[in-house]
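Quick notes on the structure that follows.
As you look at this complex, bear in mind that one protein chain is not there, while each of the others sits in place.
Which chain is which? They are A and B, in the order written, and residues in each are numbered from 1.
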Amino acid sequence: MDLSVVILVEMLYAVASLVLISAGLAVVFGMMKVINLAHGEFMMMGGYATITAVNLGVNVFVAMLVVAPITVGLIGLVVERLVIRHLYGRLVDTMLATWGLSLFFIGVATMIFGNTTTGISTPIPGFSIGSYQINGYNFFIIVVAIALVIGMLVILKSTRAGLIARGTMQRSDIAAALGYSPDRIYMATFFCGSALSGLAGAVLAPLVGLVPTSGGAYIAKAFITVIAGGPSLVAGLLSSAGLFGLVNQIFTFAISPVIGEVALLVSAVILLRLLPQGVTGKFFKGKL
Amino acid sequence: MQDRMGKDVLMTLVVAGLLIWLLPQLVSTYTLTVLIIYGMLGFSLGLIWGFGGILCFGQAAFFGLGAYTYAIAAINIGESTLPMIIAILVPAIAALLLGAMMFYGRLTDVYLGVITLVVTLILFKFINSTAGPQYMIGTARLGGFNGIPGFQTLNVPGDPDAYIWGDAYFYVCAVIMVLVYLLVSALLRSSFGRIAVGIRENETRMSLMGYDVAARKTILFAIGAAIAGLAGALFANWGEIVTPGLFSLGQSAEIIIWCIVGGLGTRSGPILGAAGLAYLKFALGQQSLIDNTLITGLILVLFVLFLPKGLVPAISSLWKVSFARRSPSRVHQARRIRNRGRANG
């Protein structure tokens, strides 16, 4: 009984962390049709921003939820103005340029922080379920992921900015004709996407040892989740993260973490073969 | 048409001969060998991406598969001829299956990228977790993260004790590279090659014209994989060890960067891009002022922004521009004639 509760929590946690690591990429891809392969490095920089801030004496939650997203968002803004802006509409070129950026950021982080693993400890104590102890921080990640999804839904559905964003997503030319500069909207979107990546990196930082190449571990997963999700932003993210998280944890508990990862990847291949436009290309059409 | 083809072959042979003669006097043959191998790897992606429009994020998978197949077969067989052949066939067959799955499923650009990326990741994760003694193929241990060392390296066919190594191995690799280059050139000149370019330009148009697009893309993909596998087998012989790093995303990234820098849609671009950047990396290992990853990344970003077509097309168009200044009308006329010749087959 206790064990099944533990497994349930771990599954929720797996889904939540997939949502977190994919959200930034999903926003940028969904709105701008730009695949940011430097997404993992944005997360890595979020982690380093958090650790640096904590070492400077900032409260750990402030560092994670405020400092890291703003820092990485600003870096994203610079990247958008200098590089991405010139490449709109050229999907493959943006992928290559952001791939270059990802290598560049790894190099910069190595020169600043070195390759020695760093990290901070989790700010939330352990938690017992019956005779089991589990990581209390899991709950924090689940809560942050839920808040993130609700926040995205509320902003997209009931604010003016969300309306403009949805309009641009569907027909950017019409939005432009109505007087909303796509350039400005894309800039804002990229800022938000980068900030979300930074947030994800920051929130996950206490769980993992951080090195400049840490981003590589996330990018593939995030990329797969977003593409498999398909065109709808929130519904796609939730459905593919839910599916992959579940598959991953079932195989992890049944066999081993490696098989869990492989099962996730195999299910992604099968899914894309059956639904080449992603889950929401077929189901939940027209949803957010 | 026939005449130009003869000229092209002659040109290739002369240039290659000159390079094979000159370069060993500047760089050690051991380093040159690996530059040629990387050149071949870049060439394999340059073929399927530049001429077939298939952006494969996992070309390293076929490279690694070739290297591993060679190592495993060489341990089991103990003579290098058959393993070399198997090392070309296995990646080609893998690519046939994967390609058929993707192209008959009508997957394009991003989705293709994801699938190839995922397959590379699966292979990498699998090979990386085979350290245990239960993972054996014949008498070869897969070795996991540590890779497979100590297999039979290239020998004179039929004589397992006559190793080909050092300078001789360099010349073998160079000759193989030239052969592959000529074969691919012939392929591109054939109707298959020109239809492949047609598919790259407009897939719908070609399928409406009655060509089986999926089958053609699958075959082209498999040819690319076979070349990558050959490069992998040569690499295994050169390094005398194979490690899972061959399958890594970093390796795939490098191949893509080589193609971009060298120039897509040209035959020589990816080869020069690969050899040039690999030499740069080797040379940079002797300094520690600036992180090498940073430089690689910067090069890629700058190329995408300012020279998206790559070095070789940029240089040749520069050449054409200065050439055209003297007699613009004649060049245009020549190009028109050439195009017409091409359209007529």
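Methods note: contacts are C-beta pairs under 8 Å (C-beta built on N, C-alpha and C of every residue); 3 or more make two chains touch, one makes a residue touch a chain.
In this text, contacts and distances are computed from a predicted model.
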item	value
Undisplayed chain, where the name is taken from the UniProt record, one of "Cytochrome c", "Transporter substrate-binding protein", "TonB-dependent receptor" or "Glutamyl-tRNA(Gln) amidotransferase subunit A"	"Transporter substrate-binding protein"
Hidden partner chain, touching residue among A:Val211, A:Ile224 or A:Leu271	A:Val211
Residue of B:Pro24, B:Gly78, B:Pro160 or B:Gly245 in touch with the missing chain, whole complex considered	B:Gly245
Chain B, residues in touch with the chain not shown (by the definition above)	28, 30-31, 34, 125, 128-129, 131-133, 143-147, 149-150, 235, 238-241, 243, 245, 281-282, 284-288, 291-293
Contacts of chain A with the absent chain, listed as residue ranges	3, 6-7, 10, 13, 110, 114-119, 121-122, 124-128, 131-138, 206-211, 213-214, 217, 249, 252-253, 256-258, 260-261
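Simple rule for what comes next: only the chains that are shown with their structure count from here on.
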item	value
Approximate Å spacing (C-alpha centroids) for the pair chain A, chain B	33
Chain B residues within the chain A interface of the complex	55, 101-102, 105-107, 109-111, 113-115, 117-119, 121-122, 125-126, 129, 249-250, 253, 256-257, 260, 290-305, 308
Touching residues on chain A, where the partner in the complex is chain B	35, 83, 86-87, 91-93, 95-97, 99-108, 110-111, 216, 220, 223-224, 227-228, 258, 261-262, 265-266, 268-269, 272-273, 276
